[in-house]
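Note that this complex is displayed minus one protein chain, with the remaining chains in position.
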Amino acid sequence: MNSASPIPTIALLTDFGTTDVYVGTMKAVMARLCPAVRFIDITHAIQPQNIQQGAFTLYTCYRYFAPGTVFLTVVDPGVGGVRRPLAAQAGDYSFVGPDNGVLSYALAEHDDVLAVELSNPDYRLEAVSTTFHGRDIFAPAAAHLAAGVPLAEFGPVIEDYYRLPAPQLVIQGSIIEGEVIHVDHFGNIVTSIGEIRRSVSGGLYLIAPFGRGQQRQPVITLPSAVTIQLGTLKLARIHRTYSEVAPGAALALVGSSGFLEISINGGSAAQVFNIAIGDPVTLQIG
Amino acid sequence: MNSASPIPTIALLTDFGTTDVYVGTMKAVMARLCPAVRFIDITHAIQPQNIQQGAFTLYTCYRYFAPGTVFLTVVDPGVGGVRRPLAAQAGDYSFVGPDNGVLSYALAEHDDVLAVELSNPDYRLEAVSTTFHGRDIFAPAAAHLAAGVPLAEFGPVIEDYYRLPAPQLVIQGSIIEGEVIHVDHFGNIVTSIGEIRRSVSGGLYLIAPFGRGQQRQPVITLPSAVTIQLGTLKLARIHRTYSEVAPGAALALVGSSGFLEISINGGSAAQVFNIAIGDPVTLQIG
Partner (left out) sequence: MNSASPIPTIALLTDFGTTDVYVGTMKAVMARLCPAVRFIDITHAIQPQNIQQGAFTLYTCYRYFAPGTVFLTVVDPGVGGVRRPLAAQAGDYSFVGPDNGVLSYALAEHDDVLAVELSNPDYRLEAVSTTFHGRDIFAPAAAHLAAGVPLAEFGPVIEDYYRLPAPQLVIQGSIIEGEVIHVDHFGNIVTSIGEIRRSVSGGLYLIAPFGRGQQRQPVITLPSAVTIQLGTLKLARIHRTYSEVAPGAALALVGSSGFLEISINGGSAAQVFNIAIGDPVTLQIG
């Protein structure tokens, strides 16, 4: 446990929704095994069985948590099949989930990843079901990790954990091709074009996300004159914030996670534009 | 307070939804009366005023919680009327809620139930409304119980608390008749046929749930050759897990709570089959 975080903290990210007992039951199991634990829900609204959305969501938020946080990430269409259960440590964090890539965007940012298969029955519930490893394998592992059990106790090291392919992001000369990766609660359309950072001089540049460039160096600079195209929508610049355009007008900006977003000031871009996850988006420089 | 659970824990199960202030206000009241409390939300998405769904939901999850947990269970269509407010202790747990049967499936599993009417005004808010006993009566009682106030302080013992009839489960020779009791977030169709357990030799047997057989002895064994019928759907065996059938195919399996479920591997059975809560389902042996 990190001295700055005296309360062991487990952050939860699943596709379980909140209408069933699944999330509450996992918390019950964890509170039993690590009585002092605190839970922070990231979201339970990952599209059912959408591993890539889970991986992207974890990637965009895990770095804001206190060192020592354990991430319980369960998007698990293969439960009961051959996919392995996984725990990993990377940087200041621990991660628990199925070995289907849901952890891999976060892990790809680190060169100190230590991953093990969760095979030790001492750290599972006594009866393991074939349909709810979140409760029977992953929650107990997260709780024991939060309580201080060393990672090596859980099972053998594995090097070949599954790396999920990154979302579309191709830079060809002055054209960047990405895709729609998420639509948020406000109807903001989040694209895979990122991460975009602002330099001290105010200019924008792009670094490769998802561990594509582990050194996270600038890949390309973005001038003020650009052409962004999403379906029939064309936008000519990247704005700083919503109020720079009129209420009801569309704009492109760099979202809070560093990815290019298409928004409407005071409205929902997703309601106005007929967009689906995976739709192509291009950004042309000049 | 149990020594294994130094943090007093209150688990919440309601039909309040999460769009209003109702759940947050109950937590505010409880944190004020039991400052060290931890909350675990089971769900607040019980169908409004559906007492049986609330009772079933509590039944399927309460046993995973740490000893000492207090369950605040409010599905209360009769608020402000003649139904009594109730608190009970059974096994290692305490339960608080209206005396309309919402606690009764969980209580039926125990032969040491001690139930009282919540009549002592010292453990209510000063002003008790006629529409929100969750805030004014049940939450204060749960908090005081979590803080260690003995059950007998809250009011007189009652023996005749309301027992809700169990969901449909009739065994006639080789035919078991049940009903659809829940549809989960993934579209899995949960039936009242259960609880089903797996013996060490791998065979399945059924025990009577909801306290029908308080000894919880095997009632009937389930061979591998069965015929399950739900509407026009017929299935010929009980599978172990989703991946035993092709993606998109329907299957029956024993869900994580021990009840027979109808699912689709990688899909939503509820979207494919036109099913309502209460629809009959039969399982024929041989």
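Labels A and B are assigned to the chains in the order they are written; within every chain, residues are numbered from 1.
By definition in this document, a residue touches a chain if its C-beta (ideal position, glycine included) is under 8 Å from a C-beta of that chain, and two chains touch if they have at least 3 such contacts.
Source: prediction; values computed, not measured.
Student: Which of B:16, B:59, B:138 or B:259 sits in contact with the chain that's absent?
Tutor: B:16
Student: For the chain that got dropped from the picture, name the residues of chain A it touches.
Tutor: Listed in rising order, the touching residues are 4-7, 9, 11, 13, 18, 38, 40-45, 57, 60-61, 64-66, 69, 184-186, 240-243, 253, 255-257, 266, 268.
Student: Hey, which chain B residues sit against the chain that's not shown?
Tutor: Touch with the absent chain occurs at residues 16-25, 27-29, 31-32, 35-36, 38-39, 48-49, 77-82, 129-132, 135.
The definition used in the following text is that only the chains that are shown with their structure count from here on.
Student: Between chain A and chain B, what distance separates the C-alpha centroids? Give it in angstrom.
Tutor: Once rounded, the distance between the two centres reads 33 Å.
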